[in-house]
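With one protein chain held back, the other chains of the complex are shown just where they sit.
Read from first to last, the chains carry the letters A and B; within each, the first residue is number 1.
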Amino acid sequence: MKKILVCDDDEALISMIRFKLSKENYGEVVKVADGREAMHELIYHDFDMIITDIHMPYFSGLELVTFVREKLGDKTPIIVLSVEGIENTVTEAFQLGADDFISKPFSPNELSMRVKRLLSA
Amino acid sequence: METLSTIWRESTSYYELCALFFAGSSGLIILGITLNRQVSRWKRSKLLRPHNLIKNSLNTIAALAPDIEEYATEIQEAQQHLQQVTQRSPGLAQFVIDRLIELHKNLSGISARVLKKVYDDLHLYRVSKQKLMNGNYATVIKGIQELAEMRRHEDIESIVGFLDYYHELVRLETRVALISLIPEDPLICLKSMKDPLTKWEEILIYNKLRKLSPEQVPAFKAYFDHTNPTVICYCINMAARFLQYDAIDLMTRLIFHKNDAISWQAVNALKMLEADQAANFILLLLQKTKSIKVRVECIECLAQIGDTKKLAPLFRKAIDKNKNSAVTKTLSKVFVNWDKSGAKKLSETRFKGKSKLMVSHFSNSLIH
Partner (left out) sequence: MFIEYFILILNHFFIIYAISITSIYFVLTIISLIEVLNYRDTKKFINYKELLSSPFAPTISLIAPAYNEGLSIVENIRSLLSIQYNAYEVIIVNDGSTDDSIEKMKANFSLEKVPFFVDEKIKTQKIKAIYKSTNKALHRLLVIDKENGGKADALNAGLNVSSKDLVTCIDVDCIIEPEALLHLVMPFVADSKKEVIACGGVIRVANDCAVQDGRLLGVRFPKSSLARFQVLEYLRAFLLGRMAWAKINGLILISGALGMFDRKIAVAAGGYNTQTVGEDMELVVRMRSYMTSQKKNYKVAYIPDPLCWTEVPETHQVLGNQRNRWTRGTIEVLKLHKAMFLNRKYGVMGLISYPFWFLFEWLAPIIEALGVIYFLILVVAGQVFWSSALTLILVAYTLSIFFSLCALLAEELSFAKYEKKSDLWKMFITAMLEPILYHPKTVYWSLKGNYDLLMGKKSWGKMVRTGFKKTQS
């Protein structure tokens, strides 16, 4: 059973993502609303994949990526969600070690494809 | 006991009424708050189930829409649930709208289209349109935002009227809403605009324009002769940000505008577009203009687009002659960026007395 962490401060969106990923049987999906909760989860539990928004209260998605790569030192695949048109943030995310990137608005199927690809890799 | 009551009646004065009033209203406030909390807690518990139903139905519709053939029955069922729930109370209908819009904002493709269809089919737009009739400006704005987010092109006419609404924020939101509603001519709202453009509106408009597809981005040079100077400035800036090179000619003309803000913005735009054909004009402006801000911008612009060999001796002379610290600062900064070895030499010879100034530029994070 795989475990996926989804963080975004938009409750409607993460609830939809959770629904989608559970429907496709990717495994257990944990949703959190901000960077602090995400870090808390990451410290106490292991995840097979992280999906995070860029703009969140307390800690941004970029800080979360840095946290996972540097502090925890693990290679959990990370997908970053972000609004269109902020190219430098995207490149920054990749530099910090994000594996994939989806720009909002996106199609639920696009997300599930990317999750599938990273989980099987 | 008797004496007490007589005292009370005899001396019931103004002051006692005051005390009574204050004590009474204090009691009312505390009771009101407690009661209100109870009621809202009760409401919340009652609404838990329908809210969950709505969440689930919308999730089903949004998540499964791309595979609509496979999950046709499930989606239909969810839609029916929503229909029943929305008819139950306006509060629940509003909850559906809020949730639906959140999802619609973040989703694209078939999911977004299906969500819009739900909004139309369940007549939720009627709830949004009703808000336009409300007396409270905040409610009106909410209605406008909802209709714009769900792309109700049918209701453009009822929204356009708010361009002349008495409340400034409503006018602003209407203009912003029209950008996404009329993609053929997104800046139509700016045409007759009299309010000064605030930074907030600039932010909102730019964020909306970024979401348009490249061919929908309007030609900003059409607004360079607007009567409102803040609009001209903004459009010059936008033309530069969307790399509209065909606006360079007009911008070059605008740098000599008598309004310093427009002049500055035009020079800044030419810098962003790296329009080297305008270099001579900017040099001319640099000699003519009196505004320090414009002069600094001219120097920075020339540093980007000008011919180094031709400008270096000119600037060197200017550094010695100039008295304004801001201009000197920019000039020396330009030298540093032009040529590393030259910069070193210059800083040794020319700036002996001004060494502190140089260090400030090296430590300036913007340069590095």
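Note that a residue touches a chain if its C-beta (ideal position, glycine included) is under 8 Å from a C-beta of that chain, and two chains touch if they have at least 3 such contacts.
Since the model is a prediction, treat every value here as computed from it, not as a measurement.
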For this session: Identify the residue among B:Lys199, B:Lys258 or B:Lys309 that touches the chain left out of the display.
Result: B:Lys199
Exercise. Considering the entire assembly, which residues of chain A contact the chain that has been omitted?
Worked result: 35-36, 40, 55-60, 62-63, 66, 83, 85-86, 89, 96
Seminar exercise, completed: Absent-chain interface residues of chain B come out as 7, 11, 13, 15-16, 18-19, 22-23, 25-26, 29-30, 32-34, 36-37, 136-138, 141-142, 145, 168-169, 173, 195-196, 198-200, 202-204, 206-207, 241, 356-357, 359-360, 362-364, 366
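To be clear about the criterion, only the chains that are shown with their structure count from here on.
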Seminar exercise, completed: So, in the complex, the side of chain B touching chain A is made of residues 55-56, 58-60, 62-67, 99, 102-103, 105-112, 210-211
Exercise. Touching chain B in the complex: which residues of chain A?
Worked result: 10-13, 15-16, 19-20, 23, 84-85, 104-109
